[in-house]
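One protein chain omitted, others in place.
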Amino acid sequence: MDFAPEETHLALQRMANEFAQKEIHPIVEEIDREKDPSKRFPHELLEKGSRLGLRTLAAPEEKGGGGADPLTLCFVGEELGWGDLGIATTFALDWCVSLAVERLCGREEYARLLGDFLEDGSAHLTTVHIPAEPKPEDRPPYDGGGEPAPVRAERDGEGWSISGAVPHVANGDAAKGCLISLESPRALFLLGAPGMDGVKTARFYDNMGMRSRQDVDLLFENGRISEDHRLVPAGGWDEWEQRVQPLFWILPCAAALGTARRAHEAALEHARQRVQGGVPIIEHQTVGFMLCENVAEMNASRRLLQASAWAASRPGGTESRDDVLARVFISECCERVARRSMEVWGGAGYMTEAPMERYVRDMTSFMHADEMAHSLRARAMTML
Amino acid sequence: MDFAPEETHLALQRMANEFAQKEIHPIVEEIDREKDPSKRFPHELLEKGSRLGLRTLAAPEEKGGGGADPLTLCFVGEELGWGDLGIATTFALDWCVSLAVERLCGREEYARLLGDFLEDGSAHLTTVHIPAEPKPEDRPPYDGGGEPAPVRAERDGEGWSISGAVPHVANGDAAKGCLISLESPRALFLLGAPGMDGVKTARFYDNMGMRSRQDVDLLFENGRISEDHRLVPAGGWDEWEQRVQPLFWILPCAAALGTARRAHEAALEHARQRVQGGVPIIEHQTVGFMLCENVAEMNASRRLLQASAWAASRPGGTESRDDVLARVFISECCERVARRSMEVWGGAGYMTEAPMERYVRDMTSFMHADEMAHSLRARAMTML
Amino acid sequence: MQPDLSPEEAKMVGLAREIARRDILPIAAERDRNYPPDQAYPWEIIEKIDAAGLRTLTVPKKYGGFGARHLLQAMVTEEIAYGDLGVAVSLDQTYKFTRLLTDETTPDQRDRYLDDFLNDTRALLALATTEPQSGTDTFLMYDEPGAGPRMSAREDGDSYVLNGTKHYISNGGLAKYYFIFARTAPEKKMSEGLTCFLVPRDTAGFTIGEAHSKLGRRLLQNGELVLQDCRVPAENLFGEWNGGLAILRRMVSGALIPVMGPSRLAYDLALGAARRTGLFSEQWARMALTEMYMLIEASRTFLYSAAWHGDRPTDDSKRRLMSKVFASDAGIKVCRMAMEIWGKTGDVYHDDRPTPEKCWRDVLSYLHGFGTNEAVKLKAAPLLAGEGEEEW
Partner (left out) sequence: MQPDLSPEEAKMVGLAREIARRDILPIAAERDRNYPPDQAYPWEIIEKIDAAGLRTLTVPKKYGGFGARHLLQAMVTEEIAYGDLGVAVSLDQTYKFTRLLTDETTPDQRDRYLDDFLNDTRALLALATTEPQSGTDTFLMYDEPGAGPRMSAREDGDSYVLNGTKHYISNGGLAKYYFIFARTAPEKKMSEGLTCFLVPRDTAGFTIGEAHSKLGRRLLQNGELVLQDCRVPAENLFGEWNGGLAILRRMVSGALIPVMGPSRLAYDLALGAARRTGLFSEQWARMALTEMYMLIEASRTFLYSAAWHGDRPTDDSKRRLMSKVFASDAGIKVCRMAMEIWGKTGDVYHDDRPTPEKCWRDVLSYLHGFGTNEAVKLKAAPLLAGEGEEEW
């Protein structure tokens, strides 16, 4: 066993950290303040990142990508999340879909399906799940009068006709490629840029945090997917559920850990500067114990994440149950770290002029960004 | 990075698991029931373990030991703790002192100081801290009328004269070697079997859990330590505090994790068998979510522990702050796992005939067995 | 608010407090540690409790009791539980089932049993539902054929013959009279085939099996009831034939647990230790102690509020149920923090003095006692506001 990061991990970590510091940090506050959710997505910044290879970091090297495995991506993702959680998870979603396509279809198909993505520095990827029956979780919590009908797929000749709304799709408006998982019959498709033309953004949500990311309802109006779009032959669903989907849970956690770390660093800095009771408050157990909890939870989260990502980097290595639970565990730890860090700042932490309340909003939104904790636990329960 | 256990880890893990199953499990309930705390220490069993190499597993190979590094010891420790927490921590303490002596003095001195330990299959090791001033934590919580004076060391010619009581020494009555850390002046000593003659066991505590271990007050009556017993030249205290002492926090955690795992396995088994509401209770979210929490906390604990132990296995690798906090984090996780597991059993978990309440007592005693959590946090706080 | 006790009520609380500290606390540790489960109950103390008028606290005045309301019952058992939780539970069970004995029995049953209960200074009561195959099923009234108690009762001439085993029964082996639930239409659901019987301990065919050994609350006997062709006269049918579930529903609709008794003791032991050792000068210890105080006060006001409503039209089962969940979790935290303040001695058994570890072991019984906390939540859920807002 060897827990030492490799040279390539460290080099990419430095690069991402520099990008976060020089490019992300200067613009995040302005994005956060922008009221119109359709105007927050930082296209220009993401293209800068793309030129550094961040967008295609997970794509095969022979296709011009970075060829990074999940473990390496965790090092990069944490630094990007230290920059900004929304931006980091945008890249993470690109990585997840890219890895999914490669793993499910192999590299030759990859180029056919994601060629546009590789070449277009402004292209991003997303994913959509079409359940057999609409789930309670997907219904709006308030009286949904006037809501569009929930999405459904119907067999239509050689393909499927897709109609209705998919709620809360990450970066849905910016996506030029969409991985579609159809629950019934279990099948996976990749809808590329042309197919996405028939998909409309029906609503931008104004989320409290991760505001540099898009959270939209996508509306399919007689969209079509056909055998051409299919990723795997029938029967490949297990591979998807057990080996590929877990990437979507764990990779974004690296970004969350980065944001938690940034909140903690700000708390540490404040605790060293702020004097009350005659000494820097870091010397009070009231504060010091909170900072200790932060360190312990971040350490545990990072180790758990690395172990999951390492397993996901090997053939047949991942344990879906553990990955699902790692997602819940890490995101809950990171949320607590951010909140505790805000507490260390006292009243100042609650003010918008300080960065602390933004970290808390970001981490809280993270808990709402993908499948919810209860839903993940319910999923893990069946694998006990 | 490589998170795969090595062949030697797995081989020793199997050996320890077998020992736990065949030798430990059959006798632990009887030990637990024994009322007299001076009669519980399982000498015979420990000698059996010693013949398998468990007692001297951490001693240098060239001196006849197992030469196992801290990471390897974690694999073994978890299986022994899966057998019984008291027995596992007894071996863990042997390993800690053995590693400490080797690290602080090198292998030649090791043989001189611990030769008796290596040869005598019934010999165990312990450690005693002599603070400059008695700490509040070491005072009895109730009115201590008639308590012996707290231990103190006084310069006496070439050595020190030690008098008074040291409270709560693990396996103090069985120890034939004792690592003494003297806070003022900062110095370390190893008192071997002959020197231990002058040390009396003043009291056996009747602990609620980990009852196969000894928890005693040691009474020094004009004990003497001299330069002959000294482990390091003056100035070696930093090495002790930063590189060696952390082993005493983290290695026993492997044992705790083993006990937590055993409790969880029993809960899982029960949840699969027990039917209420028409289905096995594992299918109820009330129960399934608790078991999920167990898995998440054990996974996180194990990864954190392995990372700490791996670092401790390398020259200059360990980070004392992280190790201290890992101890607190892991022990608290394991305590929750045990309690949750008992809850899964409902009323049956509270009954003595089931093993569940014993696991809870064991894990709770673990939280009281070494330095307390608050004290560890206070220590870590100074290293933030 | 402050419990608005009458002087007579305050006197009863004071008597309970005195007995707990003078008579129970000094012997509880020794009995907890060294007595076998079937001999640990301190009968000499129940006689003192009886002499103070506390055994018959909930007996209506017309029968010579105190006629206590729920609030007083909760306060008295909390005081007794400061001495020992097991003793308090033996009393609390008796208090609850006294209401069955005095108000829901037939005149004939009262004639035969009430005087004896009032006059026998050691008479305690018990109610028995739990069986090896059915705990939460019965508590949550999972109303399917086959679920719930399996003990059977069949009519045979002028009597009923009961067969089966109950276990974990509080006061099982201590009580003189038992309310026992059995299936009277075995193929049917509980709601259609469960019946309650009043069974005196000396009934032929009724024996106490194992007295369960437990992690804590060891002064209370939790016993196995073994009924083998146990013949009960027809007059001892309690309530309606096949109407047992209604009784059960009222009886498990929310316990007012005396868990703050041991929690307060643990707090006192911790505060004393913190001052004595000097730990009180550390911020973490001060924070821990104020949190303990907070959890105790929050629990007590919640429990008392549920008890206060217990005698009013505003009585609300979900408030009682959830105060049990809250107070049991809070009590466990309080005792655990007290152990932490006792440091390395916090996990040590003592025969000769009160310890926070005994408080903790005792309080842990409420993780499952009166329903596992998770089951209690499921039981309370359907009682949440149906439409619109809660009537706060």
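By written order: A, B and C. Residues from 1 in each chain.
Methods note: a residue touches a chain if its C-beta (ideal position, glycine included) is under 8 Å from a C-beta of that chain, and two chains touch if they have at least 3 such contacts.
Here the structure is a predicted model, which means the values were calculated and not measured.
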Based on the whole assembly, the unshown chain contacts which displayed chains?
A, B, C
Decide which residue listed in C:Ile27, C:Ala52, C:Ala185 or C:Met287 touches the omitted chain of the complex.
C:Met287
Selected residue (touches chain absent from view) among A:Gln21, A:Ser38, A:Ser184 or A:Thr352
A:Thr352
Using the definition of touch stated at the top, determine which of A:Leu268, A:Val287, A:Cys334 or A:Ala380 touches the missing chain.
A:Val287
Touch rule applied to chain A and the missing chain gives residues 136-143, 167-168, 205-209, 215, 276-278, 281, 286-287, 290, 342-343, 346-347, 349-353, 357, 360-361, 364-365, 367-369, 372-374, 377-378
Touching residues on chain C - with respect to the absent chain
1-4, 71, 264, 267-268, 271-272, 280, 283, 286-287, 289-291, 293-302, 304-305, 308-309, 312, 314, 318-319, 322-323, 325-326, 374, 377-378, 380-381, 384-385, 388-390, 392
Can you list where chain B touches the absent chain?
284-286, 289
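Throughout what follows, only the chains that are shown with their structure count from here on.
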Using C-alpha atoms only, the most centrally placed chain is B
Euclidean distance of C-alpha centroids - chain A vs chain B, Å:
40
Between chain A and chain C, what is the separation of their C-alpha centroids in Å?
50
Multi-chain contacts only, two chains or more: what residues does chain B have there?
377-378
Touching at least two other chains at once: which residues of chain C meet that condition?
282, 284
